[in-house]
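So the structure is just underneath, and the comments pick up after that.
Only a single protein chain was left out; the remaining protein chains are all shown in position.
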Amino acid sequence: MSFKLFSLLVQASVWTIGISAISIAIGFLIALGLSAALLSGKALYRKPAEFFISFFRGVPLLVQLLLIYNLLPFIGLNVPSIVAAIIGMSLCTAAYQAENLRGGFESVPKGLIEAADMVGFSPRQVFVRVKVPIALRLTFPALVNEAIMILKSSSLVSVVGIVEITRMAQDLASSTYMPIEIFSSAALIYLVICWAVALAGRFGERSLPGAAK
Amino acid sequence: MIFDPNVILKHLPEIISGTGVTLALWIAGMLLGILIGFIVATLRRYGGRAVDLPLGFVVEVLRGTPFLIQIFLVYYGGPFVGLSLDPVPCGLLGLSVYAAAYYSEIFRAGYASVPHGHVEAGECLGLSRLQIIRRILLPEMALIVLPPSVNLAVILLKESAVLSIITVPELTTTVSAIGSQEYAFLEAIFLLAVIYWVIVEAAARLGRLAETRLSTFRFAAS
Amino acid sequence: HAEDVLAKVKAAGVLKVGTETAFAPFDFIDAGAHVGLNVDLFDEVGKELGVKIEWVTLPWEGVLPGLEAGKFEVVAGPATITKARMERYRFTAPIAEATVAILKKAGAPISKPEDIAGKAVGVGKATAQLAQLTEFSATLPSKVDIREYPAFNDAYADMAAGRIVAVANSLPNIAFVAKQRAGMFEVVLPPFGKKTYFGFVGRKDADYASLMDAIDAALIKMKGDGRMGKLQDKWFGTKFDTPDAVKDPAI
Amino acid sequence: MTLPAISVRSLVKRFGTATVLQDIDLDVPEGKVSCLIGPSGSGKSTLLRCLAFLEEASEGMITVNGEALGFFENAKGERERLPAGQIRAVRAQIGMVFQQFNLWPHMTALGNVSEALKTVHKVPKAEAEERAMVQLAKVGLANRAGHYPSQLSGGQQQRVAIARALALSPKIMLFDEPTSALDPELTGEVLNVMRELAAEGMTMVVVSHEIGFAATVGHQISFLDQGRLLFTGAPSEIFAKPRHPRLEQFLDTYLDRGASMLA
Partner (left out) sequence: MTLPAISVRSLVKRFGTATVLQDIDLDVPEGKVSCLIGPSGSGKSTLLRCLAFLEEASEGMITVNGEALGFFENAKGERERLPAGQIRAVRAQIGMVFQQFNLWPHMTALGNVSEALKTVHKVPKAEAEERAMVQLAKVGLANRAGHYPSQLSGGQQQRVAIARALALSPKIMLFDEPTSALDPELTGEVLNVMRELAAEGMTMVVVSHEIGFAATVGHQISFLDQGRLLFTGAPSEIFAKPRHPRLEQFLDTYLDRGASMLA
C-alpha cells in the first residue's frame, strides 16, 4: 500500500479525534447534569433523565445520527454535518457517562458530605467542591473506557457526511480494491489512538490530587 | 415526508427472522465471551508474567480496534492465511472474542474487588485454588461485575449489527435491505430504533432485577 | 415549501447534490479527491443551469433520507431505474446502461454467462441486479448459488478471498473493477438479462418538478452535442446508447 | 451557673418504627468537657449527630447558646422547622470531629483546613491559608501542610480533622469516638490535642470509649443505655459505688480488660 493512501487515512483520523474529543467533553458536562438529576429525589428531574439515558443507550448511534441529521430539518433546524455528528455523539456518550457517574456519586462516602455540611457548605458547594472531584476519582477508569468506546463508535458519523478513518478506508478500498491492506492500516491507526487515550487516562488517574502514590 | 407502515407489515416474517438471528448470535456470543473472558482473567491472575503480558497485549489490541475492521479482516482476509469460515461461525467467533476481551477486564476488576483476606481465609482452611475461585471469588464478585456486564451487553448488541458486512442475515442487514428494496429508508430507521430499544430496555431491566435479587439475598439489612 | 426549488437554487447559485463515494466509476475517491462520471456530468449540468455544484457525500444508507430531509436537491446515485422505485422517486434521463453482466475471478472456467450455473455468485443485497440474477438463474439447467452482500465491494473482497467465483453487477461498474485489478478479475461478455438504465434520483414533489425538468433538459442536450458520449468513453472505455426517458422500465 | 452551651429537652429520635433515643434531657455546660459513654448501640452517636443537626430529632428541642437549633416552638406550641439560613447560622457555632476523620482525599491538609474559610467565609486565599497554618501548627502538623490524607498516618489525619473544625472558630466541639479508629500509639497524639483544647476552656462533647480520658479530663459524664440517659454527673460520682446496676455491669467489662493489675 502506498504512502499516499496511508497519509489519507491519517488525515481522516483528524476528524475521528477531533469530533470524539469535543463530544466526550460536551458529553461529560451533560452527564454531570444527568447524573445529578438521576440522584435527585424529585421525579420531575429524575424521570426525564432516566428516559434520556434509556433512549440514547437503547437506540443505535447510527439511527440517532440519521434522526438528528434528517429529522431536525423538518422542524426547521438544518444542522450542518459536523454539528449533527457532535450532537449525536455527545448525547450518546452522555447517557453512558451519566450511568458511570451515578455509580460514582452514590459511592462518595456519606461522611465526607457530612463533614462539608458541618463547615457550612451550601448544597452547590458540596456538589462542586466535594462530590464531583471524588466521584470523578472513583469513576475515572470507567470514563476512560467509555472514551475509547465512543472514539471507536465515531466511525458511524460518516452517515451524516463526515469522512473519518473508517469511511475513508471504505472509500479507498472501493476505488483501489485492496480492502485488506487498507483496513489493516486503519486498524493500526485506531490502535495507536486508543492506546494513547488509555495511557493518558492512566497518567491522569495517577496525577489526580490525593491519589495514593 | 413519506412514511408507509405497510412496508413493515409486508415484510414481517423477514423482520422476525432477522431479530431472531440477532438475538441468537448476541446471546451466544455474550455467553461464550463471558466464559472466555473469565478464563483469560483467571489465567492472567494466576499464570505469572509470561501469561499475563501476551494476553494483556491481545486484549488491548482487541479493545483498541473497531469491531467492524476486525470482522472484515477475519472474514475477508482469513482465507489468504488459510482460515475460511462461513458467515455465521465467523460472526459468532468474532463477537465472542471481542466480547471476551472486554469481559476479561471486567472480571479482572472483579477479582481485585474481593478482599485478599477472604482468599487467605480459604487457604488457611485448606481450600484448593479452584475451590477458592468457585466457592469464594466468583460468588463474591458477582454483584460488582454485574452492572458493567449489562452495559457491555448493550454495547455488544449494537456491535452485532456490524456482522451485516459479512452477510450474516441479522436485524440491521434485513431491515436495511427491506429499506433499499422498497426505497423506504425512513421506515427502516424507525423500525431499527424501536426493535433495538426494546431489546436493550429488556436487558437493562433484567440486569437491574438480577442486581436487586443478588443484593437483597446477600446483604440483607441487619 | 411551496416555493419553486429551481428558482431557489438559481437564487442561491448553488445546486446541492448528494451521493456516496464508494461507487466507482460513477463516484469514488482517487488520491483523496472525489472524481467520477457523476462529477463530470454535474459540472456540465451546473454550467447549463448557471449554478455551482456542491457535493454532499454520505454512505448509501444516509443518501435517500438526506434527499427527503432536504439536505440536497438531487441524488447523483445513480440507481437502476425500476418500476417500484419510480413509484417513490422521480428519475432523470438515463446516463448509462445498467444491464447486468458477470465479473469472474481470473482463470475461473466461465466463458459465457450461462456457465455460472451451479456456481457461487455474489451480488448486492436488495439490488436491481439481484432480481435480474435470480431471474436469469431460473432459466439455467442448474441453479446459481446466489450470495447476497451488503455492498458490491464486499462481494469483490469475497471473490478475492475465494468464497465465490463471480459477481453479477451492472456492466459499467464491473468494467471499471476489471480495469483496476487487471489480472485478478475479468469481465464475461455479453451481458445477460433485460436492458436497464442508470438515472439520477430526485423527488416527485410538485415544487421539485421544474428543477428535475431542467436537469433532464441539460442531460438530453449533452447527449445531443456528444459531451455525454465523451464522458462515458472517458470513464467506461465505451459509449452507451440511451433513450431520452424511461417511461416503462423492463423490471 | 451560667447558661448551658447546649441544652437538650425531651428529645426523641426514631428511625422508622425503632425508637433510638427516648426522652433525653441534657445540659452541656459552657467551657467544660462533657463525655458520653455507654454500650454499643445505646445511641451515643445518634445523640451527638442530633446536636450537630446531622440527624433531625423526631421530637423535643435543642438550643445552642440560647438559640433554637433546627426547630422552634411557634405561638401555637407546635414544632416548626427553621429556615435553612438560620440553621446554618446556629450550626456555625459547632465543630464536629468524626470517628473516621472524613478528610477530603483530593485536598492537602492545608486545603482541608482552609477550604471552608475560602468558599464559605470568602476569606482571601492568602489569609485563609495563613489562618489554616496557625491551626495546623496548633495540632503539631505545620510541617505536613502539603501532604494529602493518603500520605498521613491515622493520628495525623485525625489531628487535621480537628484543625479543620477549629479553623472556623466554633464555640463548641463535638467528638465522636475520635480515637477508636486509631491504634494505641497513635491515640496518644489525638488525646493530647484534646487535652490542650480542654485546658483552654473549649466547650466539648466527647463520645468516648477512653474511660481513662473521660475520667481525667471530663467534667461531666453521661451514661446512655438503650436510648435512655441513665445517669449524668461528675466523674467522681459516676465511678463511686454504689452505682446503677447497668452502669456497674458496663464498667466491669472495662475494668476486666484494664491495666490495673499491671502496675
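Should a chain be cited, it is by its letter among A, B, C and D, assigned in written order, with residues numbered from 1 in that chain.
By definition in this document, a contact is a pair of C-beta atoms (placed from the backbone, for glycine too) under 8 Å apart; a residue touches a chain by one contact, two chains touch by 3 or more.
Model, not experiment: these values are computed from the prediction.
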{"item": "Omitted chain - touching chains that are shown", "value": "B, D"}
{"item": "Option from D:82, D:186 or D:247 whose C-beta touches the chain left out", "value": "D:186"}
{"item": "Sole residue of D:9, D:209 or D:228 that reaches the chain not shown, by the stated touch rule", "value": "D:209"}
{"item": "In subunit B, positions touching the absent partner", "value": "115, 117-118, 120-128, 131, 135-136, 139-140, 218-222"}
{"item": "Missing-partner contacts on subunit D, residue numbers", "value": "39-40, 180, 183-188, 191, 209-213, 215-216, 239, 250-251, 253-263"}
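Going forward, only the chains that are shown with their structure count from here on.
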{"item": "Euclidean distance of C-alpha centroids - subunit A vs subunit B, Å", "value": "20"}
{"item": "Centroid spacing, where centroids are CA-atom means, of subunit B and subunit C in whole angstrom", "value": "38"}
{"item": "Contacts with two or more other chains, residues of subunit D listed in rising order", "value": "none"}
{"item": "For subunit B, residues contacting two or more additional chains", "value": "1, 72, 76-77, 80, 186, 189"}
